[in-house]
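The block that comes next holds chain A.
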Amino acid sequence: MTVLSVDGLSKTFDVYVLDDTRVVGLDDVSFDVREGEFLAVVGASGSGKSSLLNCLYRTYDPSSGEVVYRGPDGDVDLATCPDRTIIALRGDTIGYASQFLDEIPRVPAVDVVARPLVERDVDRTDARATARRLLSALAVPEELWQAYPATFSGGERQRVNLAQALAPKPDLLLLDEPTSALDPETRRAAVDLLSSYPGSETTVVGVFHDTDVVEAVADRVLVLEDGRLQRVVPVEAYDGEVVIE
Partner candidate 1 sequence: MTLLEAENLQTVYGPGCSRCIESTGDRAGTNQCSHCGSVVACAEADLGVEAAEVLGIVGESGSGKSSLAELLALERDDDATTAGDIRYDGHDGNLLEVDYETRHDLRTREIALVHQHIRDGLNVAFTGGGNVAEKLLSAGHRSYEEVRERVRELFEETEVPVARIDDLTHTYSGGMQRRVQIARALATDPNLIVLDEPTTGLDVSVQARVLDTFRRVQREEGVAAIVVSHDLSVVRLLADRTLVMRHGRIVESGLTDRIMEDPHHEYTQTLINSVI
Partner candidate 2 sequence: MTDHATPPDGETPDDEPPDGGAPVPTDSVDAALASLDSDGVAGYNYAYLDEHTKRELRRSMLKAVAIPGHQVPYASRPMPLARGWGTGGIQASLSILGPDDIFKVIDQGADESVNAANIRRLAENTADVSTTTDTTEADLIQSRHRIPEEVLTDEQRLVLQVPITDALRMVDSSDAANRRRHAHKNYGKMWVHLYENVVEYGEIQIASRYPTMVADRYLMDPSPIPRWDVPKLDDADHLTVLAAGREARIYAVPPHTEVEPLAFEDRSFTVERFPGRACHACESTDTYLVEVSEGATESETDTFETRYTCNDSSFCEKRRTNPGIPKDHHLDREGVDWGPELSDVATDDAENATERGGNDE
């Protein structure tokens, strides 16, 4: 069953501060994502990977096109629905992990990860147990669990961030290069978790840089080139080739 239908999605930026330059981010991108699928988005820098994810999460306002999300409460066009619908979906069924952690300083890592669960009325003890399990799976050293992520290294913070996004098991999970700052060893832990933790109902759209990660986690691969969809192929047919300038 299709859970996300992207049809003719375009994004242009009118940059007034650069003499009214019009920049094209995405140009008429269409694809479907099936329920429970793991779709990897790949492409060269500037090909529109992050723009696509931002449009799906509505951090960018799509210029045209539809992003129909078949959520638990019926179909919603994420491209045009009211801001508050987006806020409600973000709090409920759509998760997002960026490359960077934007969290309250002076909150222990375990509580940072547990927070989305607590906000969804999960008992605090249970939420912390889940958080510990995720941090452990991501090979975050146990002595850091009670420390403040603001003091962590880039790789540690990224793992806390990923754990936080995974914790509530959102129906639709958007990941923007969640493994970019990880060394090979911890990246393997992340890959293992990404392929095992999200349930069969969780649909993932993730931007990845590394072919080995893509091959390990993805069901299908979407290749972007200069803001346009180049192809969507099953991971078995993906050769790791992206156009690199």
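Just a few scattered comments:
The rule is simple: a residue touches a chain if its C-beta (ideal position, glycine included) is under 8 Å from a C-beta of that chain, and two chains touch if they have at least 3 such contacts; residues count from 1.
On how the list was made: all candidates are chains of the complex that A comes from, given by their letters.
Remember, it's a predicted structure, so these values are computed and weren't measured experimentally.
One candidate among 1 or 2 touches chain A in this complex; it is 1, while the rest do not.
Residue ranges of chain A in contact with candidate 1, taken from their complex: 13-17, 54, 58-61, 83-84, 86-87, 102, 104-107, 119.
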